[in-house]
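Note sheet for the following structure.
Heads up, one of the protein chains got dropped from this complex, but the rest are sitting where they should.
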């Protein structure tokens, strides 16, 4: 098989590390360039011993021209705001770009700027495709610029999509109560992320102000009637990987749990990475740990007139790097599951 | 100080162990009788080394007559259904009973029986007082039979009470998304409670069917207009102690975050164990670990018309044994905080 | 590739589950029979959802004849004492047997019986090969009965072997201080294995009396001068997978850290699963999580005249099921690493 040459910029964060894990085992990939914000160029095996079979330097200064030369697809696993510095150049160079940051996820520069920073290449926002394959597969296949979804939005949008498309729920009063493992906060040196602090604790943060809220709203609005208001409350839980989303929506129509379950099941029937669970089976984050899966339980709670949806994903895999590779596979015409078939990390 | 003689039946569960911890340091208490479902009578210091200063046998067969003779107050830390076997006898004997089980929490035997088992002393249901001091302090002081609230209901009712009393929210569409530490499941030998299973996992359970749901509804109905429907979703999180409740209610009136915060603050102003946090301070379970505290954050989320309340308690303390001792203090005319003043277990 | 038909008896324990994970992805294996001590025959996908792609029943009653018919290689992941009931029959049937229990690990029935139970097929003890490929590769290739090593012995013997063979250390005063994750205790329902008990705790157990002590001594004696006395102290640590062994041996000869390091490096140079780390790099259990690797750090501590060896393995993989598959590969003439090449589970 002719290998596709790839570069990863931002390889030292958790998403970058996970991306490298997946790509290193991907039969159609040849890794050609690594970069990250580190002090000086360092062999990747010294940074991450598990990758010592890969004899490649991780560059501290990104030589964009060199990247253009050696790579066909460029993965950016950078903090928001930093991707802005790379995407226009690589896009102009005709490369396929899969950007894991938030920088190109929004359709409107205005909303991006409200939650992040000034956007320096807003013209590219309409070129990008929001990389959620289950909803935008055909567009993804033809795209050169993928804005890979945020971790929370991935699990939430997949959980809401069928109900929103059917017009069953009021999209302006959705509650998302999400619980994330600690890798979701990245590898940043903050006192509140120290082991002794997080361990044995559980807390909410960014109540109603998290940046993933407008991202979810953008996508839910597009799936439905153009309107969306979501109250999003993220929580930090003491485990490493995984997001558990408990979603509450007001039903606008009379529909039974059975109908809902059947619609969800048929909606995702052909999807390799989305599983609708039997009604009495609730998902757990460990079942998807290390995989690109999203598990969904959905039910009508009649007494309160709510649709309740439970979803789990691994924030580093389906919530970031696994989805990035899924998008890559689609663009390259490869089997969608290539490199993404490993079983969950259990126990 | 003349000491009050107490018995603890069911001392080997987590709530019983916590109760003994508190009572052992309580200056007005003399522990006179211990019992539990164990194979044979065993010194308590052999079961729990931390209590070896207490030279007392833990009985395997409860001698009810003996209990009547040696104790003035009887704490029952038994599974539901088992308290039914003791309460009528001790009540007839004129003792003060503080029952940590669900057996006398309901006003209606019918509801109890729907969720638990047939009730064998329904006549006592109207004698009991639901032991939530912040709401029923005066009744508690005069009671001989306290039905100590469930762990989830404690944090949820305290979080909802001011808003319900003000008539601000629709009590028929409340969502309670709660996250409990593992001691909440008790010391029972179930495969899903093994360390290797719970560790690194997070999951929902008993979605919409948990027994604490009707208990919350009973109390919320009484505080409001007699009607209550709550959608309660408990989750199991990988830490030992604490319940984090995220509560979502639909506002019926126009009210600001400031007004709400002020009402809550004044409502709990005199309470030694309930703290309303500043608006931008979110609670965390570790802040209350080992204490009898309940911390509350409350806010209006205008875009979606919701009142959002975050509360934390320690399920073993305010959610069980601490609250039992708080009730005991009230009944005995002791300072309400006696024996309950320790600082949280940090870090 | 013609597939080798295998059976797994005892698939519901942690080692069995891990074995099935590995074999399901093994390109040369066809899984034909599953059995376990369960209440009634159940599809494996109902027991372990991660294996639902495998449409196979897990039998509650093992039909030995059927096993003989459908499988060429039989993996036994059973508690000690239970393998005794199966091995003679399958061995007589000419099958290749890889037994993960302790039942055939000892050369002497007497020692087995001292630590375990009466042995009912001692004649087979001399037929078995102790399945540590790094020491017994050639014998393993020709064997029909593999006694797969215990988890603790695997990491300890690999750590000691080069020094013992060189005659550098006194093999009668070895100290092994080992720390195991909780899956090492299996999936048994014991109160001390509940999450709320193990979490935040650390303790020693079976000090000087653990059954893996005579197993280590047997092997170390064979590698050296026939004599071995090991003081083995295992500890239980609050994480799921991995064994960290800190080994202290008295040096009999003058040897430098450099010489030792070089000998170890050359001893394991060709080994795919054993890595001798650079002198200043200490191993950690997470680096081998989910892999078949053993990492070793070795050094001379001159001041006290000790050789200190640090080793890590994953108790379920190199310490049990991964090693079983490594043995299987050797016997079948397959590449030794087949099915065992995945990267560690990080973070």
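Of note:
Per-chain residue numbering starts at 1, and chain names A, B and C are given in the order in which the chains are listed.
Basically, a residue touches a chain if its C-beta (ideal position, glycine included) is under 8 Å from a C-beta of that chain, and two chains touch if they have at least 3 such contacts.
No experiment lies behind these values; they were computed from the predicted model shown.
Note that the absent chain touches A, B, C when the full complex is taken as a whole.
Annotation: of C:177, C:271 or C:336, C:177 touches the absent chain (contact as defined above).
Screening C:90, C:244, C:264 or C:328 against the full complex identifies C:244 as the residue touching the chain left out. Within the whole complex, the absent chain has one touching residue among C:113, C:262 or C:301, and that is C:301. Shown as candidates are C:260, C:310 or C:338; the residue that touches the absent chain is C:310. Not every partner is drawn; the one left out touches chain A at residues 14, 181-183, 187, 189-191, 193-200, 238-240. Taking the whole complex into account, chain C touches the unshown chain at residues 172-175, 177, 179, 181, 196-197, 199-205, 207-208, 229-231, 233, 235, 237-242, 244, 246, 248, 250, 282-286, 289, 297, 299, 301, 303-306, 308, 310, 347.
Chain B meets the missing chain through residues 14, 17, 21, 24-25, 48-51, 183, 200, 240-241, 281, 287, 289-290, 342-347.
Keep this in mind: only the chains that are shown with their structure count from here on.
A simple rule picks the central chain: find each chain's mean C-alpha point, then take the one closest to the mean of all protein C-alpha atoms, which gives A. To overlay chain A on chain C by their CA atoms, one rotates by 180 degrees, a value rounded to a multiple of 5. Chain B and chain C touch with mostly matching residues; of the residue numbers seen at this interface, over half occur in both copies. We define each chain's centre as the mean of its Cα atoms; on that basis chain A and chain B are separated by 40 Å. Between chain A and chain C the centroid-to-centroid distance comes to 38 Å (mean Cα coordinates, whole Å). Between the CA-based centres of chain B and chain C the separation comes to 46 Å, rounded to the whole angstrom. Residue positions of chain C with contacts to 2 or more other chains are 14, 183, 200, 240.
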